[in-house]
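In this view, the complex is presented without one of its protein chains, the others remaining in place.
Right, chain A next:
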């Protein structure tokens, strides 16, 4: 009898979990589906398959009437994409370098302010977006700095450095310091040791941090919303204001392309990380105490 209950409970748990995955993915798949629906009046009612929404966001000729073209101008969209890419690439480069330097300092030195630096780098990650966003807005306006691509880049770096720092620190903590000592013993200088031993070993961490920084920068809405000013608009802010003005079929196509891009980047990143995990710690995998 209790075995039957156990089985039922197991079934229930499985059903519940499957529902959970439906909850996670159904809304996303819905957008993808609707982006191919040719019905211009009610996108919830399926008519026929079309690529017109995709064509229209790129400014290509479509079979839609003139009045069905909703994206005010393709140039605006492309400008937003361009701004997003410029911001993301610049911030990724800067925050990866600074974050890695900081991680090296905190991991390889002992100094009095060490815990202060850990705290300082922890803060931007836990600071609510809206607080950081308006603090930066007040700051930029107070010091008379014009809002635009430059202010967005500076704003993103304040919290992205922390993400890179955390990931590279984790990599440094898991690294065998004896390798560095051996290199020093064999007569290599500080720079040579760093370039030939430390850097190759923490490179995956740096790459992971950079990838995360890129994704977060591309996706940031709240902080950008406050400090972007009138001239520069990033893609998330562009989509946000588009949705606020009304639901249009083009948004489905833009959203689908964005989803595709972020899923590809994330999937590649997670795959590479898993591959490393299964490749490097051969010792821990055979550890009998593991299970």
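Methods note: a contact is a pair of C-beta atoms (placed from the backbone, for glycine too) under 8 Å apart; a residue touches a chain by one contact, two chains touch by 3 or more; residues count from 1.
Note that in this section contacts and distances are computed from a predicted model.
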| item | value |
| --- | --- |
| Listed names "Electron transfer flavoprotein subunit alpha/FixB family protein", "ABC transporter permease", "YCII-related domain-containing protein" or "RNA polymerase sigma-70 factor (ECF subfamily)", matching UniProt entry of the absent chain | "ABC transporter permease" |
| Selected residue (touches chain absent from view) among A:78, A:138 or A:203 | A:138 |
| Where the missing chain touches chain A, by residue | 13-14, 16-17, 20-21, 23-25, 27-28, 30-31, 34, 42-45, 97-99, 101-102, 104-105, 108-112, 117, 120-121, 123-124, 126-132, 134-139, 142, 154-155, 157-158, 161, 177, 180-181, 184-185, 190, 193-194, 198, 215, 218-219, 221-222, 226, 236, 239-240, 243-244, 247, 251, 255, 258-259, 262-263, 265-267, 270, 274 |
